[in-house]
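Removed from the display is one protein chain of the complex; every other protein chain stays in position.
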Amino acid sequence: MAKKPKIGVFKLTGCAGCQMEIFRMEDEFLDLIKLFDISYWKMAKRDNDDKDLDIALIEGGISTPWEIEEIKCIRKNTKFLVAFGDCAIGGCIPSIRNWIPQMESEEIVYPDPSKICSTKVHGIGEYVKVDAELKGCPPHRKTILELLKSALLKIRPRLRQHPVCVECKFQGNACLITSNKLPCMGPVISGGCGAICPTLGRICEGCFGPMSNPNASALANIFRDIGLNDEDIKRKFRKYSGMSPEFRLEAGH
Amino acid sequence: MMNEYYPNFAIIKEIKKETINTNTFVLKFTDQKIADKFSWKPGQFMMLSVLGVGESAISISSVENDNSINATIRNVGNVTNSIFSLKKGDSLGMRGPYGTGWPLEKIIGKDILIVAGGMGLAPLYGVINHVIRNRTEYGHLEIIYGARTPENMVFKDEFSKWKRIKNSTFFLTADEITRENPFECRTGLVTSCFPMMKTHHRNAIALLCGPEIMMRFAAKCLETIGFADKKIYLSLERRMKCGIGKCGHCQIGLKYVCKDGPVFNYDDIKPFIRPL
Partner (left out) sequence: MASYIIDKKDLKILLDKFLKEFKVYGPIKPGLDSSVDEIKSIDDLHLEYKSTIISPKKFFLPPKDTLFEFKIQKGNYEIKEIVNDEKFILFGLHPCDVNAILKLDEFFSGKFKDKYYQNRRKNSIIIALNCTQPGENSFCKSMNAGPFLYKGYDILLTDIDTKYLIEIGSDKGKKIIQGLKLNIASKNDLLKKEKKCKLANKKIKKILDPNWLPKLAEENLDHEIWIDLGERGGVAGSFPCLSCGSCSLVCPTCYCYDIYDTVDLSLKNGSRVRELDSCQLLEYGQVALGGNFRKDRKDRIRHWMFCKFGAAAGSKNSSCVGCGRCIRVCPSKIDITKVAKSLWRKK
């Protein structure tokens, strides 16, 4: 049998939820350990080796100068670098602090901000080349598996970025925008979640980030039409992916 | 009822290297009955699949006496990449042939102008062979083949033979020549060869295949030198999933590329291949 691919799982600025999602793959977890050599994963093991990785899953965005150095170092040691979850892709929820001055946000959290040295929160793509993105907050187990299987087959993973609407229609749901006049983010947000929220009657919050080629301005206008004010709309687009180029204008850049 | 979606299986008899990322695979159906029944026309394509990875439309460049199929493939995507990892003797899924092919019967007695770019020579390779075999049935044969560099050209082994075809002219041109130039390629686009062309539009049919942008310009140039739209045929590429006119991906205007094409008369699809 060929050598097992070496995997590293790293955490930068994020909540560790994406890593938890790997643990949640209860049915496949034991098989995965057999197929991959988990070389670096601080949350799961004591001895870690971050050299010569085949795949690195990076959770979290960049918010300090040290993290910039760290991600560059990981890039050097890795063949295939994956932005694992929204934080690594575009900063996600931590990036909502980018909308207020740096000092102000530090003062809110820390009693003595003089010891804090933080940067604006960005995805890792700002600093290094990223080979694949696993969208989601956290990514769906299915897409994680899809990526790992593709790595074994040495092919590009089939990670489609169609809108939530597609999966919502597969579920047979009525449209929350047209039928209930609710501000659902579905039409501009990448699917992959199976449209869980709309299926339960809740609007899409946007946790998978922008779909491919979204028409964000049109959706903002639709929200305005159903009664949202400009501040509401800004907040909606800022929440998960305010730093993404697709949502820039609507998020208030 | 036959299920058209099931791939039959074929064995790789031989792999010939064409360029750095292009190989010709010689494939034979493992089921002799299917192999015996196989008949084709130049310009048609096969659906090749590596189970677990997917399926891809690949044009047939030629077919040997024992009905082995020569498929010239460039390694560009998941399926082709997986095919490239296979070795002689390995098997893969294959179904077909599909599509219409070049109108070889309709053009008997005419002069033939072949304009090919890059991988676009693969579906036309069969036409050239057909004309060579039935030399008296056709008039003057003119081949204009262009590629990015001379190294990127496919079927290089045939060039010397093609240069000696009776009553024919053969132009090779490359966008740039960076290293050696063994075939005395000119530099420039395929259209830069048109002023030196022997073919006169009056009794000629033009067959085009290559990147869509190349075909668009070539067809436009041919128009300006007098070719009627009806006398130009081109072979198109589109995303294909089923190959049998059901999945909808390859639709262009009123036509399906897999079912009504890939070879089209320029007159029929002209409005749909311009940049919109």
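Odds and ends about this structure:
Going in written order, the chains are labelled A and B, and every chain counts its residues from 1.
Heads up, the rule we're going with is that a residue touches a chain if its C-beta (ideal position, glycine included) is under 8 Å from a C-beta of that chain, and two chains touch if they have at least 3 such contacts.
Note that this is a predicted model, so its numbers are computed, not measured.
Checked against the full complex, the candidates B:Gln44, B:Ser59 or B:Thr80 give a single residue touching the omitted chain, namely B:Thr80. When the full complex is taken into account, the listed residue touching the unshown chain is B:Lys246, out of B:Lys37, B:Arg148 or B:Lys246. For subunit A, the residues touching the chain absent from view are 28, 31-32, 35, 145, 149, 152-153, 158, 160-163, 165-166, 169-170, 172-175, 177-179, 186-188, 212-215, 217-219, 221-222, 225. Against the chain not displayed here, subunit B makes contact via residues 1-7, 9, 51-55, 76-77, 80, 90-91, 93, 237-239, 241-242, 244-249, 251-256, 259-260, 271-272, 276.
Keep in mind that, in the parts below, only the chains that are shown with their structure count from here on.
Of all the residues in subunit A, the ones that touch subunit B in their complex are 153-156. Residue ranges on subunit B touching subunit A, taken from their complex, read 52-53, 77-78, 81-82, 85.
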